[in-house]
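Okay, so here's the structure we're looking at.
Every protein chain but one is kept in place in this view of the complex.
Entry: chain A
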C-alpha cells in the first residue's frame, strides 16, 4: 500500500501545477521542491516543457535531483539571460520577503544603505519579473516573509510585472486575483486551515469570492505522481528536508 502524500509532496504537485498548460517553454526553478515541480510537470502532464540538470544542460528527459542526463540542448548562464528577455520562460523564484502587491525581496533586510542582514542581492529578479511569467516558491510561510513592506524591491509588483502566476508555500497556494492584483488565497494544503494561513501572513490576505468557505483544499498528488517523485525524481527524499512533514 502506498504511503499517504507528505506535505512536501503536496507542495511539489502544487508547484508542478503552476506550469500546467505552458507548452514549450523553459521551466526554470532553483529550490528542491520547485525544481521537482518543474520536472514532475514535464514527466506527467506538460511533456513539452524544457528542464535543465540544474547547470548548463537542457536534458532529454526530466532528471532526478542532482543527476546528470543526456543533453538535448545547451543553456549556459548567458543564454538564461538571453531567454529572460526573449521571454519563452516561466520561472519559479524564491522570496525572503513579499508584500501584498507581489513585490519580492532576496537582496537584503533593513536599510539598503546599511542592511541588518545582507542576503543574495537582486540576482535576475528584476528582469525575470518584467519579462517572464513568474511564480514563487516559499518553503516556510510566515509573517517574516509575507510582510506589509519589502526592504528592497528585487521582483516587481504584479501590476508592473509581465505576469505573476502563483505563489506556492508549505501551507497554501495563492495567486494575484485579489483587489488591485493583490495576493489571494486559492487553496490551503490538507492539514492547513484558512485561519492558519491568514495568521501566518503579515497583511490582510484576500479570499476568493465566497470567503473562507470558498477556499479549496490543495489537491493531493496522483498515484503516478507519487511514484515519479519517490522512485524516479527524488528517491533520496530531499523534498522532505526542505519541507518537514
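The criterion applied here is as follows: contacts are C-beta pairs under 8 Å (C-beta built on N, C-alpha and C of every residue); 3 or more make two chains touch, one makes a residue touch a chain; residues count from 1.
We take it that contacts and distances are computed from a predicted model.
Entry comment: the absent subunit's protein name, as recorded by UniProt, is "Acyl CoA--acetate/3-ketoacid CoA transferase subunit alpha", drawn from "Quinol:cytochrome c oxidoreductase membrane protein", "Multicomponent Na+:H+ antiporter subunit A", "Acyl CoA--acetate/3-ketoacid CoA transferase subunit alpha" or "Glutamate synthase (NADPH), homotetrameric". Within the complete assembly, A:129 is the residue of A:34, A:59 or A:129 that touches the hidden chain. Contact between chain A and the absent chain runs through residues 55-57, 74, 76-78, 81, 84-85, 107-108, 112-127, 129-131, 152-157, 160.
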